[in-house]
Every structure is written in structure tokens, then in C-alpha cells.
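Heads up, one of the protein chains got dropped from this complex, but the rest are sitting where they should.
What follows is subunit A.
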Amino acid sequence: MKKLIFVLTTIPALGSLVVINRVEPYVLGLPFVLFWGICWVFLTSLFLIIANKFDDSKEEEEL
């Protein structure tokens, strides 16, 4: 699960920059590459919170 989260967030977020490195189109007034970066902040949060929901019980038992 944790590995999956890593793959889901880090690799596309960093890897996509090669394709996404452009100014236009402007989204919400921001250059596209900046908008894309901000998107990933929210996506990272979302993925981690979802992961936390599923991970939970298993790990707390170990204590």
C-alpha cells in the first residue's frame, strides 16, 4: 500500500514535468506548469488521506 502511494504520487508528479513544462494555457490565471505543480499538492494530500483510511487498523494493532 505504501509503495503504491509512493508510485502514485512521486513518479507522475515529477515525471510529468518533462511534458508539462509550458506557459500556456493559463489556468486560473497561472502559467500551466505552476498550476500543475499546485494540483499535485492537493493530489498528494488526497492520496495520503485515503491511504491513511485504509492503513489504519493494521498498524495500530502492532503497538
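Structure notes:
As a convention for this text, contacts are C-beta pairs under 8 Å (C-beta built on N, C-alpha and C of every residue); 3 or more make two chains touch, one makes a residue touch a chain; residues count from 1.
Keep this in mind: contacts and distances are computed from a predicted model.
According to its UniProt record, the chain left out of view corresponds to "Sodium:solute symporter family protein" among "GDYXXLXY domain-containing protein", "Hydrogenase formation protein HypD", "Xanthine dehydrogenase family protein subunit M" or "Sodium:solute symporter family protein".
Listed by residue number, the positions of subunit A touching the unshown chain are 2, 5-6, 9-10, 13-14, 17-18, 21-23, 26, 28-31, 33-34, 37-38, 40-42, 44-45, 48-49, 51-52, 55-56, 59-60, 62-63.
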